[in-house]
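First the structure, which I've put down as structure tokens, then a few questions once you've had a look.
One protein chain omitted, others in place.
Letters A and B name the chains as they come in the text, with residue numbers starting at 1 for each one.
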Amino acid sequence: MSFDFALIVDSIPKMLMGIGLTFQLLFLSAALGLALAIILLLMRISGRWYLAAPTMVYIYIFRGTPILVQIFIIYYGLPQLEFVRDSIFWPILREPFGCAIVALTLNTGAYVSEILRGGVLGVDRGLKEAGAALGLSATHRFIYITSPIAIRLCLPAYSNDVISLMKSTALASTITLLDMMGIARTIVAETYAPYEIFISVMVIYLVLTWFIQRSFGWIEKRMSRHVKSEA
Amino acid sequence: MSDGDGTNIIELENVDKFFGAFQALKNISLSVKKGERIVVCGPSGSGKSTLIRCINRLEEHDNGKIVVNGHELTSDVKDINAVRREVGMVFQNFNLFPHLTVIGNLMLAPKLVRKSSKSEARDTAMKYLERVKIPEQADKWPSQLSGGQQQRVAIARALCMNPEVMLFDEPTSALDPEMISEVLDVMTDLAQEGMTMIVVTHEMGFARSVADSVVFMDAGEIVEMNPPKEFFDNPKNERTKLFLSQILTH
Partner (left out) sequence: MEAVTGWWDDFFWGSLVVVELFVVALFLTILFGLIGAAAKLSKSRVAHSIASAYTIVFRGTPEILVLLLFYFGSAVTLTAIAQVIDPEIKFVDIPPFWAGSLAIALIVGSYATETFRGAFLGVDPGQVEAARALGVSNLQTFIYVRIPAMWRLALPPFGNHMLSLIKDTALIAIIGLEETLFVAEQAIGTTGKPFTMYIVVGAIYLGFSTIITLSVMVLERYANRHLEIAR
């Protein structure tokens, strides 16, 4: 049983061709998901039941079901429904890429909104009271006091979620997309060399993970300049 | 005691406050004239913090009437913010905004609430930083300052809004003993300049030298209220006598 290094050398460039798609899936879903998460958060903490309740149901469903199932529902399932086929979204939902983005966005949006909410809840009550005592309106307090502190608090959890999102992009390979995982699976199917190929692509993913962690570590450091480290 | 004709800057009439089934304030009536310095003392749980927190509506009273500087406190948002602009508060735990520098802390509210320009806000901020004797700390982060310095910044922050009344909620209780006097000195200066103040504190030396009236609260009620000399030398109520004997013997 030999380790075919030649195969690895040959395959890595091919798999790296998939990295473009991996990045697109990651960045687009992360950006859209964050926007969605902010909207969900504001609805959730609005204090109005007709905004908060649907949000809680949404989050419950998307965090309680496997993302693979969500992808399948959107890609394989939605075409069954006539009103989807007739809608303006159909061009997006017809394509595997569009479906993957939609699924990943909806999923990460649910998780990130809870992470943001955790950050908001972690802001010391006294600081909000001090803002109120100074006469700041609720909106001003949220923008200038709560948000900056909440963001710093939820960075660790958020960076973990971005890594999870990156790992989830690999599931796009199950709906025919040729991201890194998709290409890897294709090569393995042709060459029957799972160790060489899968381990190589694993290394690439680990490098990406490391890179994401470093970036967030840098951001956290910058945002924590004002925090005194415990001596 | 109550003066009805408008020289009272703060007026509480028959105020009750409940937290669930627990009654924190029982039928409180109190008047504060402009320029008056009131010290409120009492055992923990007596309702003293709740009392001053009702004045700037950090707590909402359940019965009775509270009027601050001509505004009656109701659930109307406009009124609440109008009151809070005129009433400054200093907290036991300072509550400085950690993500803003010292001067940032001072400039935030004037810019947002009084719509001051950046330079106006900065000038006001530096003026009050000098008042509390730490102008050189302007660009530091709160976490870099000692407790006493942080509390002085908190006082300056409240003063930047040019309030008519200052409320102090146990301002020195969280400080190490050697820093208490620097804060009390600032408060004494403020009093001597004519600021109307209500101070919840255990610092009886401060009460004796600065207060016009000392209020003793216990179990949600105002038990006794007198000028300091009367209060300390000739307490009338048994509960007051008990409290004084407990805190003055060390």
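Please note the rule applied: a contact is a pair of C-beta atoms (placed from the backbone, for glycine too) under 8 Å apart; a residue touches a chain by one contact, two chains touch by 3 or more.
Since this is a predicted model, take the numbers as computed values, not measurements.
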item: Chains in view touching the one left out; value: A
item: Among A:M17, A:A35 or A:V69, residue touching the chain not depicted; value: A:V69
item: Options A:C99, A:V112, A:I163 or A:I183, residue touching the unrepresented chain; value: A:I163
item: Contact partner of the left-out chain, one of A:F5, A:W49 or A:Y192; value: A:Y192
item: Touching residues (missing chain, whole complex) on chain A; value: 1, 60-61, 63-70, 72-73, 76-81, 163, 166-171, 173-174, 181, 184-185, 188, 192-195, 198-199, 201-202, 205-206, 209-210
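Just so it is clear, only the chains that are shown with their structure count from here on.
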item: Chain A residues touching chain B - in the complex, by the definition given at the top; value: 124, 126-127, 129-137, 140, 144-145, 148-149, 152, 225-228
item: Of all residues in chain B, those that touch chain A in their complex; value: 56, 58, 81, 84-85, 87-89, 91, 93, 95-99, 101, 108-109, 112-113, 141-144, 154, 157-158, 161
